[in-house]
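Left out: one protein chain. Kept in place: all the others.
A and B are the chain letters, set down in written order, and residue numbers restart from 1 in every chain.
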Amino acid sequence: MLRKTLAVATAAAAVLSGTAIVFSTGPAMAQNEQFIPRLVYRTGAYAPNGIPFANGAADYITMINERDGGIGGVKLIMEECETGYATDKGVECYERLKGKGPTGAAYFSPLSTGITFALTEKVPGDKIPLLTTGYGRSESRNGAVFPWNFIAVGSYWTAADIAIQHVAKELGGIDNLKGKKISLVYHDSPYGKEPIPALEARAKLNGFTFKAIPVTHPGVEQKSQWLAIRQDRPDYVLLWGWGVMNSTSIKEAAAVAYPRDKIIGVWWSGAEPDVTPAGDQATGYKALMLQHPAGKFAVHGDIEKHVYAKGQGVGKDTNGQVLFNRGLIDSLIGVEAIRTAQEKFGKKPLTGEQVRWGFENLNLTAARIKELGFEGMLAPMKFSCADHQGADQARVHQWDGKEWKIISDFYTADRKILDPMVAEYSAKYAAEKKITPRDCAKES
Amino acid sequence: MLYREAGQFKTSYAADMAIFPIRQDRIALILLLLFAFVGIPLLANFQLWPLGSDYMLRAILIPFLILSLAAIGVNILVGYCGQISLGSGAFMAIGAYSAYKFGSGVHIPLEFLGTEISIPPLPLFASVMLGGLMSAIVGILFGIPSLRIKGLYLAVATLAAQFFFDWVFLRVKWFTNYAPSGSVAAPDLHFFGYLVHSPIERYLLCLAFVTVFALIAKNLVRGNIGRQWMAIRDMDIAAELMGIRPLYAKLTAFAVSSFIVGVAGALWAFVYLGAWEPLAFNIDRSLQLLFMVIIGGLGSILGSFLGAAFILILPIMLDQVPHALGIPVSVETVSHLVFIVTGALICYLLIVEPHGFARLWSIAKEKLRLWPFPY
Partner (left out) sequence: MVVFGQFLEVLIGGLLAGVLYSLVALGFVLIFKASGVFNFAQGAMVLLAGLALVRSLDFMVARGIPTWAAIVLALMFAAVVMAITAALIQKFVLGPLVNQDGLSLFMATIGITFVIEGAGQMIFGSDVYPLRLFPTDAWFVLGGIFDGGLLVSKIDVWGGLIAGALVAVLAIFFQRTKTGRALRAVADDHAAAESVGIPITWIWFVVWLVAGLVALTAATVWGTKLGVQFSIVFLALKALPVLIIGGFTSVPGAIVGGLIVGAGEKIAEVYLGQLIGGGIEYWFAYVLALAVLLVRPQGLFGERIIERI
């Protein structure tokens, strides 16, 4: 009986004290602070990919604080919340963090297509921008229908289009695509399904046979998919995986002797955790780059000097990796949006709505990118009310067994193909949700 | 002293068979409902602690209510009828996707018959209920094997439903209205001409659903059908010898359980998530629901609520405690600790009280009866 009483007491005490602690007003916040929430996943099935990205994003913000004392004198405060790549946990994190800081969250960046879809429904009500660097709803490029989504740098449709362009170049011309077979091995989730419409559109236009082969989450078992590929012998395989699925695909490809240099991954399939488990078998594998390569650039020097040298930061081990660098870019865009917004609204903590203005008026010129230390990582980009993507370019790199080597110039996605799709799908969304699109001509 | 039923005489069978035969229970329930229906909206309206921000409503109370509803459904099947199911997530998904289809208009082309079935978009209440109904129909289908398969074998067999429907909603584009990504977004919540939008309105909507279904469930389990379920649970062969038809009893349990779980799934998708994909209803959700009913107490409606509160809120609390106390630990350490502590607490609770919180509650009631003068 004593043990039971003890059990009740423990449970009750735990829940009560937990409630009291969590819902009591937190530590007093200084007023001159801008709050940046970070939804991350450092545990679970997708942690190997989530960790370097989260590290890069966090260390850039730390560096801004250490080097510049924040943005325009406003210190940046960040808090991480672990989502484990689960949508419901992501929603809980969002609700937890959206109101923190003197002015609430500046923007959210969930690094999960599933969470992005759920938050897309919630951010208009809370007036917080949703920054999705290189992932998320492809049609959210249309800022008239999706005022709060910023699918910066590139969408999956951009990626699909550029992958086909690269294949065409390797084949010696766009006309040589005719009659070829291209298969897509994809993660069976919204993330993996996104590129299919763009690839189907290209297949119709360029006359190649397109086949989509799903792999069930998390993708630890792909023998049948690759046996089917071995029998079907497609000319190229596009890989749209995440986490363990990527390395497993490469290994299975090696096992069925499918040439790795005929596999082209999306930029989420082209980082170190995707190739290192496959060892030598990954040599020759190609992947798109979200503009930036692996390696160290001017900004990394600043991070080492201002963050790691002072014993701060979290990402020393992952510094310079592909996904670390992508995390840097993610935070760079967020920070620069806040800076842009400060020019209009003053050097003080800004609300999500004001930061949104900053995003829409963000113009990263080549000179500015160089000044920020990102030269060689990023091409110029410019957002506007109508264009929430800002850029259409990507390159391709190849794993040589030790490191990623850039093997192509910048490709530019063909907006003649993609823009009508963006318009069509965003119109469908607007009709379904009864949204009246903004008139971007009237917005300055 | 306070909780003593001496002097409460039952003078009719109706009084003796009432849902809450003890006066103190009735008063407590009324107070609780008053607080839930009136107190919480008032607190939220005046932004008083702990409802100063809508975090409490949106991230704790709404999911708590919806998962409690689902747990009641699972408890009917597992706790009252003794049929272990690991497929509850799938039935939530069926409820959610069916409600979505009914809410956005069903259109089935039957070209080989030269005709088609078209149902215009239905109002939200009707589509949620129809979502529950579809879930109940599928529940009956997947309940049929339970007539032959028992115990843990059945539990693993119900996983077939889980994985099959995970796949169906991923692959069959018709269910997602041909959305390119396969993720769908809930329509605006119009209930009887009233737009449910703000957190407090959403909370009240869920609360209304949960209250009604909890009362229905409470009534069902003390009636004829509930007693049949319990007889099947306690020993199905003996129950059969006594004249209870296992076919009828088991399949009704599957139907009622799946209906409630389906409604909960529709609410989870429409009210809590807003946009969802099949991953939102995967095997983890099924296990979570099973945990809720086992920790809460098998065969107890109250236990479903307690279990839902514990399993949902504990990890969220644990996750925030270090930060709220200002202890500088990284999120991954916290997340690992949450896993360890949750797992260990579950084991601990199973050891000290295998019958769950509901049993602890009834022990507490026994003690309260004698308090402050136990003999």
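By our rule, contacts are C-beta pairs under 8 Å (C-beta built on N, C-alpha and C of every residue); 3 or more make two chains touch, one makes a residue touch a chain.
Predicted model only: the values in this text are computed from it and were never measured.
Residue-wise, the contact with the chain that is not shown comes from B:Phe164, picked out of B:Tyr3, B:Phe125 or B:Phe164. Touch with the chain omitted from the figure is made, among A:Arg67, A:Lys223, A:Lys305 or A:Lys344, by A:Lys223.
Only one of the listed residues, B:Ile283, B:Leu302, B:Ala324 or B:Ile363, touches the absent chain: B:Ile283.
The set of subunit B residues touching the chain not shown comprises 78, 84, 145, 148-153, 155-157, 159-160, 162-164, 166-167, 170-172, 235, 237-238, 241, 283, 287, 290-291, 294, 298, 332-333, 335-340, 342-347, 350-351, 354.
If you put the missing chain back, the residues of subunit A touching it would be 42-45, 47-48, 51, 188, 212-216, 218-221, 223-225, 227-228, 230-231, 243-244, 247-248, 251, 254-257, 273, 276-279, 281.
Everything below uses one rule, namely that only the chains that are shown with their structure count from here on.
Our note on geometry: subunit A versus subunit B, Cα centroid distance of 34 Å, whole angstroms.
Of all residues in subunit B, only 49-50, 52-56, 58-59, 63, 104, 167, 170-171, 180-183, 185-188, 272-277, 279-280, 284, 309-310, 313-314, 316-321, 323-326, 330-332, 334-336, 339, 345, 348-349, 352-353, 357, 360, 363-364 touch subunit A in the complex they form.
Against subunit B, the residues of subunit A that register as touching in their complex are 3-4, 6-8, 11, 14-15, 18-19, 21-27, 40, 42-43, 47, 51, 79-82, 84, 86-88, 91-92, 95-96, 99, 113-114, 117-118, 120-122, 137-138, 188-191, 193-194, 196-197, 214, 216-217, 314, 425, 429, 432-434.
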